[in-house]
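Every protein chain but one is kept in place in this view of the complex.
Take a look at chain A:
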Amino acid sequence: MSKQKLWISLSSSVLRRTLRLTTCSAAKTRSLTYVSPSLTISNSENFRIFPSRGFEFLGNTQLPGKWSLCTQAAENIDAKCWNCNAEAETAPFLVCGSCRCIQPVDQSVDYFQIYGLEKTYDIKDDNLERKYKDWQKQLHPDMVHSKSEKERENAAEQSARVIDGYRTLSNPLSRAIYILKLEGVNVDEEETISEPHLLAEIMEIREAVEEAADSQALNQIQSQMQEKLKHLSNLFAYAFRNRNFEEAVKAIQRMTYYERASQEIVKKL
């Protein structure tokens, strides 16, 4: 229960942020003011660390992600609304087309399907934020606060999932880990690695971050980190396209180090 609450407040903080970007009614913003401040901060950091927009992938031979709802319709064809029993018209079936009722979470629907994207690493995420806002307009718990408990629970879970999906897909590193997981490849998290050159470099970076005198110095390191991350993201994309999962995992591991350094910088800025 309290986990759900956490999700709700997380979702609200994201929503509040996105709503601020769009024109929204004053009433809506008011209803979202229970967000815990610490969560808001950590969240907005996440957004700052990964601008992730404008990632140009070298040798991008695949089509960029686009809406492909029709391909997923077959998977959900048997789904029926729990409330009005109407058949699912669209996939992913998160909201009933006829009674607008929010459906329970279906774990077999992955984040790419929720966001109507092809299952490729090189997504063009121009539409991601818009799609995210669209979903939240339909799924956010605040929209159903006067409805039944079941619907409120569904809203909490669905909107949390949509947020998680947005975060996962918009960040190149988590998107890489996620798409590998969908292929059945898990990145071994317990393993210790000893790549002297990489580790020595990371050690130097972390020391430089710790000793950085001003924000200018930090920003300079940050732009180096973004550069490295972009390069590794390209390497991952290439390896993944060729189904070279070993190289793909390596790229992810390296990315994790730079990302960690990047997070430290954001904390200090």
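Just so it is clear, a contact is a pair of C-beta atoms (placed from the backbone, for glycine too) under 8 Å apart; a residue touches a chain by one contact, two chains touch by 3 or more; residues count from 1.
Criterion: contacts and distances are computed from a predicted model.
Looking at the choices "Iron-sulfur cluster assembly protein", "ribose-phosphate diphosphokinase", "Replication factor C subunit 3" or "TBC1 domain family member 20", the name in the UniProt record of the chain not drawn here is "Iron-sulfur cluster assembly protein". Residue in contact with the omitted chain (choice from A:105, A:187 or A:217): A:187.
When you scan A:84, A:182 or A:199 for touch with the missing chain, the hit is A:199.
When the whole complex is considered, the residue among A:90, A:120, A:224 or A:253 that touches the unshown chain is A:253.
Contact between chain A and the absent chain runs through residues 1-3, 5-6, 36, 38-39, 42, 187-196, 198-200, 202-203, 206-207, 210, 252-253, 256-261, 264, 267.
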